[in-house]
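Here is chain A:
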Amino acid sequence: METILKTDKLRVEYSTGEFQKTPKVALQGLTLEVRAGEVFGFLGPNGAGKTTTMNVLLGFVPPTSGSASLFGIDVRQPIARQRIGYLPELTYYYKFLTAEELLRFYAKIFGLKGSEADKRIEQLISLVELGHAAKRPIKGYSKGMQQRVGLAQALINNPDLLILDEPTSGLDPIGRMKVREIIQRLKNEGKTVFFSSHEMGEVETVCDRVAIIYQGELKEEGRVADLVAKHRAANLEQAFLNIIGYKPAVAP
Partner candidate 1 sequence: MRNVPPALMMVFLATLVFTLATAVDSEFRSSTATSNVEGAFTKLLGDGRRLFSGQSVEMADVYLHSGFYPSIFDSREPAAAKAIASNDDDHTNHKHDEQGKCVHEEDHAAHKHDAEGKCVSEESAGGHVDEHEKAMSFMDQTLDPLQGFIRNFRITQHSHLENGEEREVLPWLKLAIALDPQGVETYAVTSYWLRKTLKRVEDARDILREGIRNNPKSFELLFAMGQVYEQEDKDHEKARNIWLAAEKFWEEQPIEAKETSVGQYGKITVNLARLESEAGNLPLAIQYFELTKLTSLQPEAVQKQIDEIKARMLRTTNSTPVFEPAR
Partner candidate 2 sequence: MNTVFAIAGVVIKELYRRKDFYVLFVLSALITIAAGSVNFFKDLVMVRYVKDICLLLIWFSTLIIAVITAARQIPAEKENRTIFPLLAKPVSRGQLIAGKFLGCWLATGLAVLVFYVFFILVTATKGGDWQLVTYSKSIGLLWLMLGMVIAMTLLGSVVLSAVSSNTTICLVVIIGVLFIGEHLNKIALRQSEPVKSITYTLYYVIPHFEIFDVRNLVVNNKPMPSLKACGLATLYAGAYVTAFLYCTWLIFRRQRLNT
């Protein structure tokens, strides 16, 4: 199968202030491959390096060493991002625009015009159920509504690859359910989804494969069932805790 997302011995260091000479290593030697049509779960506790990996994939942060590519194009080239959709972990959008204007703006960037853009925007707004608020400035949106605007903008170009950074964090159970539904739907349409999470329950149900990173290093990679079996755990959560070497304070 075609490789859509690839990282090769990726290393990212952050310099931590003027005085500290030793840089903070956020990622070391990360090698990953995501293939077409997969839903790939990128798992790790807070601070593991998930967002950093995505920042490299999107060209926000240049890698210290190693390389990354999307659709076989190096991520340093803007064109690599032509066919992706990205939902950041925490975002705000231009507050003074309405959801509709925002989507129109992004549509323009992808060269969508006229009735094609209208149709697409209409579809997305109804997909994320923002019809009632589409003509109000984003300023007045709740957190859940903002997240839905984010999802809509990530889909504006009908992308082949979706990169979602903790798409369900901070959402209520209904919101999470909706996001999972959308991921499932995209999978059925044949899209590739690369998403990060630290909530094992939702990952288990939608992911084909997962990677677990911890302190910037890849610990395990494989099908959910294989990992659970390998670590002789009851579910993914236990396997995960096992992999990152977590010892419960109180024995069960």
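Simple rule for what comes next: a contact is a pair of C-beta atoms (placed from the backbone, for glycine too) under 8 Å apart; a residue touches a chain by one contact, two chains touch by 3 or more; residues count from 1.
A quick word on the picks: all candidates are chains of the complex that A comes from, given by their letters.
Owing to the predicted nature of the structure, the values given are computational and were not obtained by experimental measurement.
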Among 1 or 2, which touches chain A when you look at the whole complex?
-> 2
Can you list the residues on chain A that touch candidate 2 in the complex?
-> 14, 51-52, 55, 58-62, 78-82, 84, 86-88, 90-97, 101, 105-106, 108-111, 150, 153-154, 157, 163
